[in-house]
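Every protein chain but one is kept in place in this view of the complex.
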Amino acid sequence: MKLYEYLGKELFKEYGIPVPRGQVVVSAKEAAEAAAGLGDVVIKSQVLSGKRGKAGGISFASNPEQAHEEAGRILQMKLNDLVVEKLLVEEKLQIEQELYLALTVDGSAKRPIVLASLDGGMDIEEVPEERMIKWPIDISIGMQDYTVREICRRLGVSGQLQKEFLSFMPKLYQLFRDLDAELAEINPLAVTPQGLVAADAKVTIDDDALYRHPTLPKIKEKTALELRAEELDLAYVELDGNIAIMANGAGITMATLDMVQHYGGQPANFLDFGGGADVERTSQALELLLGTNPKVLLINIFGGITRCDVVAEAFVKVRDSKGFDLPVSFRLVGTNETEGKAILEKAGIRVFSTMDDAVRRAVESARAS
Amino acid sequence: MKLYEYLGKELFKEYGIPVPRGQVVVSAKEAAEAAAGLGDVVIKSQVLSGKRGKAGGISFASNPEQAHEEAGRILQMKLNDLVVEKLLVEEKLQIEQELYLALTVDGSAKRPIVLASLDGGMDIEEVPEERMIKWPIDISIGMQDYTVREICRRLGVSGQLQKEFLSFMPKLYQLFRDLDAELAEINPLAVTPQGLVAADAKVTIDDDALYRHPTLPKIKEKTALELRAEELDLAYVELDGNIAIMANGAGITMATLDMVQHYGGQPANFLDFGGGADVERTSQALELLLGTNPKVLLINIFGGITRCDVVAEAFVKVRDSKGFDLPVSFRLVGTNETEGKAILEKAGIRVFSTMDDAVRRAVESARAS
Amino acid sequence: MAIYINKQTRVLVQGITGKQGSFHSGQMLEYGTGIVGGVSPGKGGQSVEGVPVFDTVFEAMEQQPAEASILFIPAPFARDAALEALDAGIKLLVLIPEHIPLHDAMDIMAYAKTKGAVVVGPNTFGLVSSGQSKIGIMPNKYFIPGPVGVVSRSGTLCYEIVGHLTASQTGTTTVVGLGGDRVVGLHFIDVLKQFEADPETKAIVLVGEIGGSAEEEAAEFIAREIKKPVIAYLAGKSAPPGKRMGHAGAIIERGKGTFDGKVKALTAAGVKVAALPAEIVQLIKEKI
Partner (left out) sequence: MAIYINKQTRVLVQGITGKQGSFHSGQMLEYGTGIVGGVSPGKGGQSVEGVPVFDTVFEAMEQQPAEASILFIPAPFARDAALEALDAGIKLLVLIPEHIPLHDAMDIMAYAKTKGAVVVGPNTFGLVSSGQSKIGIMPNKYFIPGPVGVVSRSGTLCYEIVGHLTASQTGTTTVVGLGGDRVVGLHFIDVLKQFEADPETKAIVLVGEIGGSAEEEAAEFIAREIKKPVIAYLAGKSAPPGKRMGHAGAIIERGKGTFDGKVKALTAAGVKVAALPAEIVQLIKEKI
């Protein structure tokens, strides 16, 4: 779950990480009031999108009137299709240098990793590899002073700035660990006459660990269907095609999409309903798919944990109660295959044994309809 | 540094470890007032000595009048030579069972170790080995739930009591680690209708880590001379004999004492003035020793980090300024031995090359004087 | 021979009294797995499918020493159970649960490293040395002995491919599911190294997917160290960028981990990449 900048900065504050003075507002009037006490300000749209600056979602003002005007303008914008509902009005920092600092998870090393660069402020993908310091953290001892000194040495940072890092970085690491963050990024990390200040905050919390952080607000940037899928604990992604696809397992679901495309079809979605689903969850997944009005329904089940008879039963149940009649291409093998096939065939549904056959049939049906 | 029971319990409280309701008092009057709100109370002398109960330093009262009387009595006692200055007046717990729980450092395993027993309340040295569970903690992951479950299994504890331990023990471990404790002991750990309660608290903080805990009070249970030695960072222990001994290094100082006794002498003290001492510290150590009015002074220096010339110079300086004339037996070898010997011999002091010779001379001198 | 596990491997099942734990214990026993004990706190003294149940892993290890353990434990409690197994001396830990928090997974991996233990998963179907021992949840019938080693990031897709092999009478030495999470214990490289050293493995099938850099790292390693033929299949060719496709790994970001990039890297390392799962069979037959 990505956090809005202002939420990230609230967390930073809690952990003693310096952030600019500022305030979250929802109207031009509030923006003007907030600006009154801050002198020159920066007004930042609070949306979960990078490159807000380039898109016009960040602006400056030297007085409340200007702040009012700019805030009003930004609040009417859409940034990458996202409505701007909140603004962060902050003091404009006296920035001497813009750095980059982040903590994230290095899947290869199975460890947290520090990313640090003297080239902050810009799009971080544009920073040349050799200007980006990457330093893994040994979780059994955490971030120690020597780690910070070593990163500073590699950055070429010493003296007062190194001292600041010695205080700054362990706090960011603590936040990263305590909050189950996938990413805690500061770009730019501003060097100011008052020391290091986090001029931005991009914090992403591990969805699987949200239960441990009940006080965090729930942030959604999904379509209604995707939200419904999330409620059902289904991995669902909307796509542009017309063949609705349902399979069990992320890999095989992707492979099914790939094969649909391979044979010239257009997937309408990605839906992995996972392993070991019962009749009810399977029904819910099916109902969700039917709600998207696809031309064809393609079901690809290789039962392992998932039992074929359960899927078959659920399918027949949904079909009988909803009475839909779109073409269905059903592949069913694996655990309790015989029982599952029997149920479907009794209900007059043809069952394919290979993915290939089922996908080809689905693509043909989509073309025909 | 050992903490008084009431200080230990204050720390327990901070960490969410249940302790009896109660209050520290310094007079019988205060004791009566404290007892007023608590019903049946226990009145416990706050001295750093075990076996307070057997020595009469713990008493009970059912009303403020009794509390007044008992408190007055205990405040006039001396327990193992320690004056009772404070009392802890606490609610009397409804104890169903008395357990034992401690965290300490296992030098062999180089780890923290949990000690736990169902036989609490008594002198813990009397608990049979097989009734005491010892479970080392892997510091890289700390105390986990499974550790507690395993200890409970070994104790034969399950159900509600195990649940209580699952909450209780990690808190004690956290305190032990956070506070640099050498020992955090609860004996008895009371099982009451309200759950586990720490009926006593024995917490010892690592002296070498006190600088990290500036808010802890300084607790002293030493003689004036020992305190003075501590100020000077000297390892000093008073003994009963008449040969004052000064050496560099704990092992060799002990060996010097042993040799004195071996040849029939009586050491007046143990004084290890450590390695690498400068003229000033050496002088201070000497002055401290002379203040004890010994019959003979025995100095045993094997210079490594310690430089012989520095010790010699300091000795001559102190002798010349104080003008003492007790017999001195001086052994001096090692780093800058030649320079040191020259200084002493110029000042008319005989220098021995072996410990054996020096010790024998010291014992003879003590006998003669 | 086989890698990681064999007929002799003694296995514990943590969470054996749960629905999944008991069902799959039965399946594993049927396959021939040497399950010697189960662990379920509070359930010690019971038995499941004839397997004795203990309250703690330490107790199980005292009574029924084992080398491996498989976890059927809800994600929030998986970290504690995994650390317990490692602390008690388990050297091969198979983590079935999905949704284990990322930081918990890092904790487990860090501790496993200090203990010199191998972790498979989390979010894996486990591993099987065909005809000998299965520590996982894959359907028994597809795993018959043969000369092909298989390593996969995804589960059902792996069954699909092994199913094709089995249908053509091509069996497997060991099949390893790495697990779909961002932090997992074994990577392609670890398993490839084992297959290279295993005399019975004649060819290797690598089942990858978009996202992350595991396939690219594998390609580099194969070019350098692997002499045996490697065939790959990659899922996610059709996935649009920036969308998360189920697995934490299966997301294309920042121009890295794309399908094309992975195919290119593997091809350059001499690996044949199949366009469809079924093609694997033919490609393997050409090599052995």
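Letters A, B and C name the chains as they come in the text, with residue numbers starting at 1 for each one.
Definition applied: contacts are C-beta pairs under 8 Å (C-beta built on N, C-alpha and C of every residue); 3 or more make two chains touch, one makes a residue touch a chain.
Fair warning: this is a prediction, and the values are worked out from it, not measured in the lab.
Undergrad: Of the residues B:30, B:70, B:90 or B:138, I need the one that contacts the missing chain.
TA: B:138
Undergrad: Any idea which of C:47, C:63 or C:114 touches the chain not displayed?
TA: Of the listed residues, the one touching the omitted chain is C:114.
Undergrad: Going by the contact rule already stated, which one of B:71, B:101 or B:259 would touch the omitted chain in the full complex?
TA: B:259
Undergrad: Can you work out which residue in B:170, B:303 or B:340 touches the chain that's missing from view?
TA: From the options B:170, B:303 or B:340, the contact with the absent chain belongs to B:303.
Undergrad: Which is it among B:206, B:287 or B:364 that touches the chain not included here?
TA: Once the missing chain is taken into account, the touching residue is B:206.
Undergrad: Going by the touch rule given at the top, which residues of chain A touch the chain that is not shown?
TA: 138, 140-141, 144-146, 149-150, 153, 158
Undergrad: Since one chain has been left out of the picture, which residues of chain C touch it in the full complex?
TA: Residue positions of chain C that touch the missing chain: 113-114.
Undergrad: Spell out, residue by residue, where the missing chain touches chain B.
TA: The missing chain touches chain B at positions 105, 107-108, 110-112, 125, 138-140, 177, 180, 182, 206, 208-209, 211-212, 235, 237, 239, 247-255, 257-262, 267, 270, 272, 274-276, 302-305, 333-335, 354-356.
As a convention for this text, only the chains that are shown with their structure count from here on.
Undergrad: Comparing centres built from CA atoms, which chain ends up most distant from chain C?
TA: B
Undergrad: Any idea how many Å lie between the Cα centroids of chain A and chain B?
TA: The computed centroid separation for chain A versus chain B comes out at 56 Å.
Undergrad: Indicate the whole-number Å distance between the mean C-alpha point of chain A and the mean C-alpha point of chain C.
TA: Each chain reduced to its C-alpha mean, chain A and chain C end up 26 Å apart.
Undergrad: Could you tell me which residues belong to chain C and also touch two or more other chains?
TA: Touching at least two other chains: 107, 110-111, 114.
Undergrad: For chain A, write out the residues touching at least two other chains, lowest number first.
TA: Chain A, residues with two or more chain partners: 140.
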